[in-house]
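The structure appears below as structure tokens.
Missing here is one protein chain; the remaining ones are kept as they sit in the complex.
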């Protein structure tokens, strides 16, 4: 991966918008990758669309009373400066160390991210001002909303570092997909496989679902035995 | 209890559908039973109806990389075979050891359960593909939804064993009732009592609520003192 | 604070209804107060209005089988008697020690609170019978709903004691504000400041949001540098 | 129980020193009492003797920055005043809400408790200065030691209130026994039974242990069947 | 694996006693096995020897007041009967669902296990009567000791089932090794590899440690580069 801030190709985004995070974890599990789904981030608003983008990472550390204050928000190493560095199409992935009593961002910062074309915000922490954040239209995956600002418990450390988010290692530029079931990471080296196999996996599961709705029993159908595979292949060719 | 797979009598189901899980726990507490409400399972979809049925139990153990794989889903001791063994009207109760990062079932398995006439799915774990699962119409009580499949963290061990679910011991054939407040278990030996006293308890609490709405104070009303009891009995006879 | 049961002035309530809990935590943080937001209480029903009132405290301790029983509900030191002592406009704040498997109150007690003019119920525990509680119209902030009654895990200890709720010390008469982002406490000694600065803080953040929507970048805008402050002041005077 | 500060009779103390907390929980379980063992308190120093006394309760609530400070330690409602109120032979039982990052007491307060004849200190929280505390000779059951003082996270609320400690309701004057396996509470109403049956239970288990060491199998021995009971009775009479 | 109760060969036991659990996890990780170390079990007594044996599994489910009582200990599906079924040399591995407020076994049951030649007891729960248990000489890995018996929170479900213990799947007959760093499982299929490579891995790490003590820097030494490997091979031949 040459440049972590290069936007994903539009076709890649379109293809991944048709592949569920459930399917992506199944495909990556076959490659031995189990730690790709982030524990914690959930949709802030019901019905958020599936989002796809390259990870733009941010990292917080715990607050210390001599350092965490509204004054720090004007520092050159602030979340404000980081946001101005986010490329269009990126997904901001924020390591808040799972903190659930200090909101990383509120409505103003989220509104600015929308203006910059950021696709989504994902964190293992929380936001503040849920109503305001949702009003900006930014799709957010987090652990909910609280009143206190980040200064109540966090200091911003840096951006575009390797981070952990919800038990998953995230490097700048990794591909992230988020939907109703949460957020998953696709390492760059596995993107081609997911693009190749994802749509077919969705098609196959759709076909199996039709058989279940017709009344078929599960053994031999899911996973498919040879007879079922043959029938599926025949149907596909029609 | 002779056969744990015998369906509950339709009248029993109808009566229990009119008794809230809150009321059932109150009645069982009077018998000294405190550990009957499952910690963890919550409605996956808002507005799910109250469900009643005999428990059909399933049990998972932690995954081990040499054993947990999509290939294992075709084994004779798989969730697929267990589902084909579920009788109509049963409630599947699944011991996932509280695991919240690997979904026990997705839409295909839930759709098959619907076809088999299963009344509900209850687990201290999670499902995957919330949208797909909800589309099957199966009422589910769980800790939410995630992307990874069971293979990411669980191996299926057996069905119709004694299990624990949300801190409650569940034996095959125990009666389970689930509603907005979660899932409770009625040991077979206490079913008759609950059937006898449940509707009356609901009626009495409804009468108390009417008094509160009229402006009555709580002491002497709830719980009732002798004067209130007399008034209630008089009203009942009308 | 002379009398913790004196109702808040109507104008104070009206002003605080226009200040978000997020803004209140920001103002109190500037005074060095970090532990004012309660960890745990969340709105039971979507769309609950912002609530404001003086805290009326209640305190539970763990159940002991020889003491926790429906019979205890008739004792002179019961929740029933405490409820009859709540003044109109108060917010009941309940220390349930974070217990999530025994509901402190159900629909009947909440209905009585509504009749007494109580503004809201806030607890670090849970309620029972969510549908019934919501039907009473009482705004509730809690950790969700369960079937078991308080007798399953709690004994009522006292009311109008100093308590802890969600990691915050609450004294009778402290001011409490709750909205979508949870509940915050304003110590009486800081009320005047919050009343003075809250509306201005909301106005200023609204102005900043307009600038963001116009496309302004964050550095220099939020927090404001001198040039932005001057522009803001000029706009205000218009 | 007339006066919670009356010391336990010396004979009662002597008898209970010969009955393990394990045996006490077994006897109380037969009476339906399950919630009598405190979750959290463990011996601070290896080899502490078994301690017996009436509970003298103390209660903390969370700190608030405007209230928690070294200055508060001089208030009339301080831990210092409470300690001066502790009778000889009492066991101080402290509700710290399970807080593990602020030590309730250090060496100075513990040394004073020793001077006042206090038998032990039990808390679901932690102490500070483990070496200093152990040097005072006061037997302590807690969750370990930390550097910060109570002011870092706690405010002292009151003494001789009903409290919770490690999930157990403790009322002033309840009997407490603590040993290697932690601390248990004997409600006053059950003291006579424990005194009557405890020593016999210990004797019986000792006899069973001798049989196991001779090579007896467990079924029929533990619990005893009729034949074993007869043999035990015969041995006892010798 | 034909019979899970066949004792391990004495030579296998002797070899594994010379291989640390740390080394075993390293060897199994190279085979892709990450979930083999049990989270929770720690040595009950300082200085316990390393123990090796085949797993004999036991499984508990949560207590229910109508089922969990001292009377149940005489049932044919009791822990007593299970213990009488344990072969000499086995390691009892007990799934207590991580329960830390009800001790699975006390001194009498442990003493009987010693008499039957059981090598060790491993559980993700706790024991009761730590002093008595340690006096039996049985090496125990657990989460500590408590006063309450299993009846306070657990019902015995079965033995020689597939279980989970500390997040690891354990099947009857799997090989278990426990030492100061806890307990690890070796699937039967990987035993030969561990026997072949373990002693060599220990030897190599000992040689590296000698180089560190001589003052060598880490890069190139650990892990070894080609030059270091050559030097090591040369030394080995001496």
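We just call them A, B, C, D and E in the order they show up, numbering each chain from 1.
Following the convention adopted for this analysis, contacts are C-beta pairs under 8 Å (C-beta built on N, C-alpha and C of every residue); 3 or more make two chains touch, one makes a residue touch a chain.
Every value quoted in this text rests on a predicted model; they were computed, and no experiment measured them.
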item: Contact set of the excluded chain (shown chains only); value: A, D, E
item: Candidate in contact with the missing chain, chosen from A:14, A:88 or A:162; value: A:162
item: Residue of D:92, D:109, D:176 or D:194 touching the missing chain in the full complex; value: D:109
item: Listed residues A:65, A:214 or A:238, member touching the removed chain; value: A:65
item: For chain A, residues in touch with the removed chain; value: 31-36, 61-67, 97, 155, 157-158, 161-164, 167-170, 187, 189-190
item: In chain D, positions touching the absent partner; value: 69-71, 73-74, 78, 80-81, 83-84, 100-101, 103, 106-109, 111-112, 115, 128-131, 144-149, 151-153
item: Touching residues on chain E - with respect to the absent chain; value: 20-22, 24-26, 29-30, 34, 37, 39, 42, 167, 179-182, 184, 205, 208-209, 212-213, 215, 217-219, 222-223, 225
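Methods note: only the chains that are shown with their structure count from here on.
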item: Shared chain contacts [chain A and chain B, defined touch]; value: C
item: Rigid-body rotation angle, chain E and chain B, from Cα fit (steps of 5°); value: 180
item: Whole-Å gap between the CA centroids of chain A and chain E; value: 38
item: For chain C paired with chain D, centre-to-centre distance based on mean C-alpha positions, whole Å; value: 36
item: Sequence positions of chain C contacting 2 or more other chains; value: 34, 167
item: Listing of all chain pairs that touch each other, if any do; value: A-B, A-C, B-C, B-E, C-D, D-E
